[in-house]
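Notes to accompany the following structure.
Note that one protein chain of the assembly has been removed; the remaining protein chains are unaltered in position.
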Amino acid sequence: MKASHLSVVIDLSLTHWELSAREPPENTDPLTLNAFLSQLLVFLNAHIACSHENTLAVFGAFPGKSVMLYSSTDPARDLVSNTINANAYPPFNAVDSAVVQRIMAELDLLENHEQEAPSALVGALVKALCYVNRITLPPSSNSKAQANGFHPGVLPDPRILILSVSPDLSTSYIPIMNSIFSAQKLKTTIDVCQIYGPNTVFLQQAAHLTGGSYIFLERRDALLQYLIARLFACTCMSFLPPPSIRKTLSVPTQEQVDFRAACFCHKKIIDIGFVCSVCLSIYCQPLPVCTTCRTKFPMKTLQRLSQVTSGSSGPVTNNGVGHSKNGVR
Amino acid sequence: MSMDVDSDSDISIDDGAGRKGKGKGKAGNKRRKDKGKGKATDAAYTWEASYTRTWDTVQEDESGSLQSAVEDWMARGRRRRLLAPAAPVRRTIIRHLILLLDLSASMLDRDMRPTRFDLTLQYAREFIVEWFDQNPLGQIGIVGMRAGLGERIGEMSGNPQDVLKAIADRHKLEPTGEPSLQNAIELARSSMNHLPTHSSREILIIFGSLTTCDPHNIHDTLDVCVANKIRICVVALAAEMKICRELCDKTSGQFGVAMNEGHFKDLLFELIPPPAQRALSRAAGAGATNPAADLMMMGFPTRLPDSSAPSLCVCHSEMRSEGFLCPRCLAKVCDVPTDCDICDLMVVSSPHLARSYHHLFPVKPYTTVMSVGDASGSTGCAGCARVFPMVALTTVGEGMSPVGRYQCPECLGEFCSDCDVFVHDVVHCCPGCGR
């Protein structure tokens, strides 16, 4: 069987995990970070269990900081406990203890700050891509990979799983798009599971453009047990199979893909916007000068476009009566 | 290690870097020396090079390793990046290009293997694929020059498959007769007449002949092109012609004569990145309104899944389940980018726009950490977690770090050279800053 590589990016935004853990009536089915982590560890173990050659890397997106929690090529020796258990498979032990200890250590460091920064999902994603790039590079230029048992020519089937709880961060629009294009170049699949909060437009696009699956755990009137079972069933069913097997399985894919973008001026997510013809910067309202490339736009256009938007503040909405001839041309 | 010598020569770390000059080997250089003082250019023509060995371009170091040669290539890429201007360059992103192919009898020459014609077709296909990858909002049309006429081969289209299909059948394009530059340029010009001002108009001519037979004065055509702001680029396969040079110079295009197969491809592919608009704005004077710039209204659609209920699309009036919804009038169109047939809104998928954003916000070049003392305490690369070497190398190429560390000026994270290349050439986003 072919080896496959899995990079997991965990969103560890404490604020959102705290929201997710709140009891009803705020949440129909609360899920705490601890409960989630124990499910996650089982999932990671399941990935390693599938094949001896499977490789794993875990990245944590903490508020304002991204950290590599574990990688099977260079396991952190200082963290792996030396006591091993007769009742557990040693590699599972190593992953579990490394991931948990690192997360706890990082969370302890965080508590000094009152104002929480948004989680560094992009940083973690780019790190995951760097790591995929490293292991898929021909080993001639990195002799260390060879020593770690990578076979030249046998490239592990790489994929990235993002477990997100935060809503879209519009400042990260461009970096996420750039990451998507590099994932395409690396032939890496990005899977997304939105565990809490609203649908994220950007991650939806990421999964769609790289051929991965996007799963949104809807809130349902169900018990905690059901949610966990469902989370696990979902993650296993959809995210465990390597892409080569997915051809044979009807893995759930997303219903609709939202191709909305974030504007550069107010970082709002918009469905109709104004685009500079020179640099393609997106704005939610007509501007006289492009802030990115400092191009000045003709007054004529500005007048025409502000007519279109007059009456509604901000972006154009869907009630498009009378707009029909005021388009681009 | 003896095995690695002959095969690693085809490593290409970075497109463009180090590829130039690969086609001409030692053999060519030697011959020119025999001839004494020859041309001012430093390269041999195809017919002069007798035999090319690709492995001549890589050199082993004293220990027989190729590592240094490979690193040298990477260093060259780094230096090139440092030289590039840090400020975002203004580029034309919505492009319209007419590819003018010479289909005259001179294309049957065999000085480029297998023939000029076959090679041109092959490179044209690769060019189109790569061009659409970097210019997703652009459109390409194809015109041929054959038997004294200009011949429309492919209509202007934004779909790479349509364009590729137009030149898929080589039997329909069999070269014959004399070329006519004027007729072909007039045809190309007329098909770009209707384009809006904010998009670029470009003509790329691949020209193998040394003659052109035109019905009128070609300089008049050239003047019209200048007036219409059409940019003409020429890749000549035979030799430089005065009129070709003039076409390019007056329309601020690029002119080049291909010396051999590799150089031909380089010349062609240099024209893929969106052209910078510096020249234009300077001509208009600082602070002046750029007439080519405009603010456009665009809609970002929702894609319907394949499993949704079928409905009629507005573009073909066919029953389909998949498609995109115009955000303003909610009409269903089959493909993007397009103009909505109902409300005339330009419907584009935002990833199309996003493909060119890395031109706008490039990652700052990383600084080279020169000694162990300057290095921070981190043991591994901040990107891929590879462990840094503990001992500094004694000999390194210019621009290379002896300790293998490259530091981001913003987040002060240190990266290995592989990640440095990957971050700047592929991701365009620093893992440490997350921006």
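Labels A and B are assigned to the chains in the order they are written; within every chain, residues are numbered from 1.
To be clear about the criterion, a contact is a pair of C-beta atoms (placed from the backbone, for glycine too) under 8 Å apart; a residue touches a chain by one contact, two chains touch by 3 or more.
Throughout what follows, contacts and distances are computed from a predicted model.
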{"item": "Protein name, per the UniProt record, of whichever chain is missing from view (\"RNA polymerase II transcription factor B subunit 2\", \"Ribosomal protein S9\", \"NEDD8-activating enzyme E1 regulatory subunit\" or \"Prenyltransferase alpha-alpha toroid domain-containing protein\")", "value": "\"RNA polymerase II transcription factor B subunit 2\""}
{"item": "Touch with the omitted chain, as defined above, among A:P90, A:P198 or A:P288", "value": "A:P90"}
{"item": "Absent-chain contact - pick from A:A21, A:A46 or A:C265", "value": "A:A46"}
{"item": "Residues belonging to subunit A that touch the chain removed from view", "value": "1, 42, 45-46, 49-53, 84-90, 92-93, 96, 146, 149, 151-154, 229, 232-233, 236-237, 240-242, 244-245, 247-250"}
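Note that only the chains that are shown with their structure count from here on.
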{"item": "Inter-centroid spacing, subunit B versus subunit A (mean Cα positions, whole Å)", "value": "31"}
{"item": "Sites on subunit B touched by subunit A in the complex", "value": "4, 8, 11, 66-67, 70, 88, 90-94, 137, 196, 198-199, 277, 287-305, 307, 324, 327-330, 336, 339-340, 342-346, 349-351, 353-361, 380-387, 418-419, 422-423, 426-435"}
{"item": "Subunit A - residues contacting subunit B, complex", "value": "66, 68, 71, 74, 120-123, 126-127, 129-131, 133-134, 137-138, 140-142, 144, 171-175, 177-182, 185-186, 205, 208-209, 253-261, 270-283, 286-287, 290, 292-293, 295-298, 301-302, 305, 308, 316, 318, 320, 323-329"}
